[in-house]
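Written out below as structure tokens is the structure these notes cover.
Heads up, one of the protein chains got dropped from this complex, but the rest are sitting where they should.
Right after this comes chain A.
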Amino acid sequence: MTHTAHFRVWRGDADGGGLQDYDVEVNDGEVVLDIIHRLQATQAADLAVRWNCKAGKCGSCSAEVNGRPRLMCMTRMSVFQPEETVTVTPLRAFPVIRDLVTDVSFNYAKARQVPAFVPPKGVAAGEYRMQQVDVERSQEFRKCIECFLCQDTCHVVRDHEENKPAFAGPRFLMRIAELDMHPLDAAADQGLTRAASAQEDHGLGYCNITKCCTEVCPEHIKITDNALIPLKERAVDRKYDPLVWLGNKIRRREG
């Protein structure tokens, strides 16, 4: 089954641009990325787009399809009516480089600000022992393919450039939760309380759990329920725990 679809694709660069119209062939079983590739091969050889695996595993081909943040390789053409116009635009929360390609360096900068896993002292390589049930919590978050759709859709930064310096975004708050729940992470031994740091250094407080991130996650990770809310609870527990308060006072006095 073949039909001709009407596509509108954003073309342009940092100086501006607009939607361009294309009529293009669509075959049975194809996804939006196939159509973008067909446009490159037949009508727009220099149409810029990122992609790698075309199997939903690398998280490169993120864009907005009819306004919704999606992976183009996992968006089947059969979800649209044949007569429906399909509009493809670059991720809105990040600066455009060219056409569908955006500057996602914000995410790499935020990744660097999250302190790395701290290996436990005195446990040699090969001697790590963890139970499956304990690693599974963090494993869910490590399914993340870093497509940055959650970062794109999060209203804290989507239309609020001014929040970017103070807010790590769902992906990297989830990274903190992942490390916080890692059975052997020894950050606390170095004086780093990950949950508190999420609140104080990475802007967890900006999140008001509207679950937009969870909705767009192509890996179906329950970002809000399983990462952000527990992280908030732990941050709050600490902040209002009288023993922690007392401990902090004592430690400060000693220092």
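To be clear about the criterion, contacts are C-beta pairs under 8 Å (C-beta built on N, C-alpha and C of every residue); 3 or more make two chains touch, one makes a residue touch a chain; residues count from 1.
By definition in this document, contacts and distances are computed from a predicted model.
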item	value
Absent chain [UniProt protein name; select from "Fumarate reductase/succinate dehydrogenase flavoprotein subunit", "LacI family transcriptional regulator", "ABC transporter permease" or "Ig-like SoxY domain-containing protein"]	"Fumarate reductase/succinate dehydrogenase flavoprotein subunit"
Per the touch definition above, residue among A:3, A:68, A:143 or A:160 touching the missing chain	A:143
Residue ranges of chain A at the interface with the undisplayed chain	13, 27-31, 34, 40-41, 45-60, 74, 76, 97-99, 101, 103-104, 108, 111-112, 115-117, 119, 125-126, 128-132, 135, 138-139, 142-146, 179, 182, 185, 220
